[in-house]
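Up next, chain A:
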Amino acid sequence: MIRALLPHPLLALGLFVTSLLMSGSVGPPSIALAAVLALATPQVMRALDAQTIPIRSPGAIVALAGCVVIDVLRSNWAVAAIILGRRRHERQSGFIHVPLDLKDRYALAVLAVILTATPGTLWVEYDSATGRLLLHVLDLVEEDEWIHLIKDRYERRLMEIFE
Partner candidate 1 sequence: MTEFVLAAAIGVLSAAGTWLLLRPRTFQVIKGLSLLSYAVNLFIFSMGRLRSGMPPITAKGAERPELYADPTPQALVLTAIVISFALTALFLVVLLASRGATGSDHVDGREPAE
Partner candidate 2 sequence: MSSNLLLLVILAAPFLGAAVAAGLPRHARTAAAILSWLVSLVSLVSLAALWPRFADGEVLRLAIPWLPSLGVSLILRLDGLSWIFAALILGIGALVVLYARYYMSPKDPVPRFFSFLLAFMGAMQGVVLSGNLIQLAVFWELTSLFSFLLIGYWHQNASAREGARMALTVTALGGLCLLVGMILIGGIAGSYDLDDVLAAKSVILADPRSVVALALVLMGALTKSAQFPFHFWLPRAMAAPTPVSAYLHSATMVKAGIFLLLRMWPIFGQTELWYFVVAGAGVATLLIGAWCAIFQHDLKGLLAYSTISHLGLIVLLLGLGSPLGAIAAIFHTVNHATFKASLFMAAGIIDHEAGTRDMRKLSGLYKFMPITGTLAIVAAAAMAGVPLLNGFLSKEMFLAEVVAGSDGHALNAALPVLATLASAFGVLYSLRFILATFFGPPPTALDRVPHEPPAWMRRPVEILVALCLLVGVLPAITVGPFLRSAAVAVLGFDDLPYYSLALWHGFNMPLLLSVLALGGGVLAYAIFGQKLNTNPRGGPWGLKRLNGGYLFEKAMTGIVKGARWVESRLGTERMQPQLRLVVLAALAAGAAAAFAGGVAIRPSWSSPGASEFIFAALWLTGGGCAVAAAWQAKYHRLAAVVLMGAAGLVSCITFVWMSAPDLALTQLLVEVVTTVLLLLGLRWLPKRREDIQASRAELVRSRRRRRVDLVIAAVVGLALAFVSYAVMTRPMVEGISRFFVERAYSEGGGRNVVNVILVDFRAFDTFGEITVLGIVGLTVLALLRRFRPASDSLPAPNQKQARERAGPVAEGRKAGDALRDTMLIPRVVMRWMFPFVIVLAVHLFLRGHDLPGGGFAAGVALSIAVLLQYMANGARWVEERLLLRPILWIGWGLTIAAGCGLVAIGFNRPFLTSAFQYVNLPLLGQVPLASAVVFDLGVVLLVVGATVLMLVALAHQSLRRARDDAEAEQAEGGA
Partner candidate 3 sequence: MSLWDHHLILLPILLPMVMASAMLLFDERRRRLKSVISLTAMAAILLVALALLHESMTGAVDGGDTARVYRLGDWSAPFGIVLVADRLSAMMVALTSVLGAGVLAFALARWDRAGPRFHALFLFLIMGVNGAFLTGDLFNLFVFFEIMLAASYGLALHGSGEARIRAGLTYIAINLTASLLFLIGVSLLYGVTGTLNMAEFALKVRTIAPDDRGLLHVGAAILGTAFLIKCAAWPLGFWLAPTYTAASAPSAAAFAILSKVGVYVVLRLSLLAFGDGAGASAHFGQPWLLVAGLATLAFGTLGLIASRDLSRAGAYAVMVSSGTILAVAGVGDKAVLGGALFYLIGSTLACGAMFLLAEVLQRGVDSGGQRERAVFDDEYRDPFDDDERNEPGLVIPAAVAALGGAFLICTLMIAGLPPLSGFIGKLAMLDGLARSVSPASIAVIVGLSLSSLGGLIGLTRLGVGALWARDDDAPELVVGAAELAGMGGLLAACVLLAIFGGAGLGFAEHTAEWLGRPDAYIRAVLGTTP
């Protein structure tokens, strides 16, 4: 019953909040609208046969988020520095291959978003057959360090959350 009404609870919550924010008010009409939208809209996802995302470890999410924020800040700084011309000569960019154990596509999506949103790294290509990820890195100092970073900081946590 609940599943029929709320196939994707997280999505519904997200939509509810989104709708409220869009209304820009918390008056009764806005809440009513948000509720209606939060209940009604996810029904279309049924048509798009999206699977429900099982969330295993809420704590890991927080940890991951914090991790990402810090990394983003750090790499912003790093890239800004590069652009401003410091370390112009020693820097070298390039592709690296990262073997991933992650299989869940939502997890992969989140990883892709994180990696790409972080300045300095770009998710380029993922081969689902081999689980190999091709990554472009702006400041490629040590290939193994990057691989380690990704597997350790992100992949592990993502596996915790999704698998």
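Basically, contacts are C-beta pairs under 8 Å (C-beta built on N, C-alpha and C of every residue); 3 or more make two chains touch, one makes a residue touch a chain; residues count from 1.
Criterion applied: all candidates are chains of the complex that A comes from, given by their letters.
As the structure is a prediction and not an experimental result, all values here were calculated from the model.
Engineer: For chain A, which of 1, 2 or 3 is the touching one in this complex?
Structural biologist: 2
Engineer: Would you mind writing out the residues of chain A in touch with candidate 2 in their complex?
Structural biologist: 11, 14-15, 18-19, 22-23, 27-29, 32-33, 37, 41-42, 44-45, 47-50, 105-106, 108-109, 112-113, 123, 125-130
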